[in-house]
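Removed: one protein chain of the complex. Kept in place: all other protein chains.
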Amino acid sequence: MAKSATTIAAGTVIRGRIHGEESIELLGRVEGHVEISGSLTVDAKARADAEIQAASVFIDGIVVGNVTAEDTIHVTGKAIAAGDLTAAKIIVDDGARIRGFVKMTGAPKTRQKPSTTRATAPAATVPPAAPDQDEDEPELPSSASKRRVSVKKR
Amino acid sequence: MANTTIGNSIVIEGEITSQEAIVVQGTVKGKIETSQSVFVENSATVEADVTGESVEVSGSVTGNIDAQTRVEIKAEGSMVGDVKSPRILIADGARYKGSIDMGQ
Partner (left out) sequence: MIGSTTSIRGRVTGDENLTVVGSIEGSVQISKELTVDKQATVDATVEAARVLVSGQLNGQVTAAEEVRIDRNASVTGDVNTPRISIADGAHFEGRIDMPFDIPTID
């Protein structure tokens, strides 16, 4: 049942929990929780203040909340996404406004290192270090010759 | 069509507020409120108070209906709850339990 049988029109606000086995096209507003096995389209003028879980999520409007998609999250150049985005594939168009942790769960196309660890756990990506540098302290310019992956604390 | 349609497999637990017609094919538990018509189709289960311009029930409604103009419970429809509407039509074959208030 992949058809988008469900449409939430521009003048409609739904507060609560929405779940189902199909796709939803959102032109209005949703507040709460959306969990569907189909795809969710958040239209240019639509807004979802919600935790979202779907096969794919296409964001052309505003989403405030965490979004998890099995396949793809696409954030267009007009969209706002404030919240964590997790999907096998995430596409962000120029102009999009994003705030949150973005994580692609699909196989990375790296040639050497897997990048599947969170950026907040840099230790996992640090190769065998010189004996004197086990600490993961922030990198100083003068010690730049030591390889450290320095990421902002969240 | 600028309708809001709640598809077959969709379950909404919460509140729908709208300025458009609402077509329910799935399940809504909570509240439906619109200035336009509400259509509760064959496949639909509505456990909610419904407010609309007019309400047409072909599926199942448990809850009270408050309609501005008209309520129609179709032959295949069933409803448990009170109806407040100036006009009401209960088709032959429809199931209904509740009280009706048609105003003065």
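We call the chains A and B, going by the order they appear; numbering starts again at 1 in every chain.
Note that a contact is a pair of C-beta atoms (placed from the backbone, for glycine too) under 8 Å apart; a residue touches a chain by one contact, two chains touch by 3 or more.
In this text the structure is predicted, and so the values were computed from the model without any measurement.
Visitor: Name every displayed chain that the left-out chain is in contact with.
Guide: A
Visitor: Which residue numbers on subunit A touch the omitted chain?
Guide: Where subunit A meets the chain not shown: residues 29, 47, 49, 62, 64, 80, 82, 89-104, 106, 108-113, 115-116, 118-119, 125, 139, 141, 144-145, 147, 149-152, 154.
One rule holds in what follows: only the chains that are shown with their structure count from here on.
Visitor: Would you kindly tell me how far, in whole Å, the mean C-alpha position of subunit B lies from that of subunit A?
Guide: So the centroids are 38 Å from each other.
Visitor: Which bits of subunit B are touching subunit A when the two form their complex?
Guide: Answer in residue numbers: 2-20, 22, 25-26, 30, 34.
Visitor: Looking at the complex, which residues from subunit A come into contact with subunit B?
Guide: 1, 5-22, 24, 28, 32, 36
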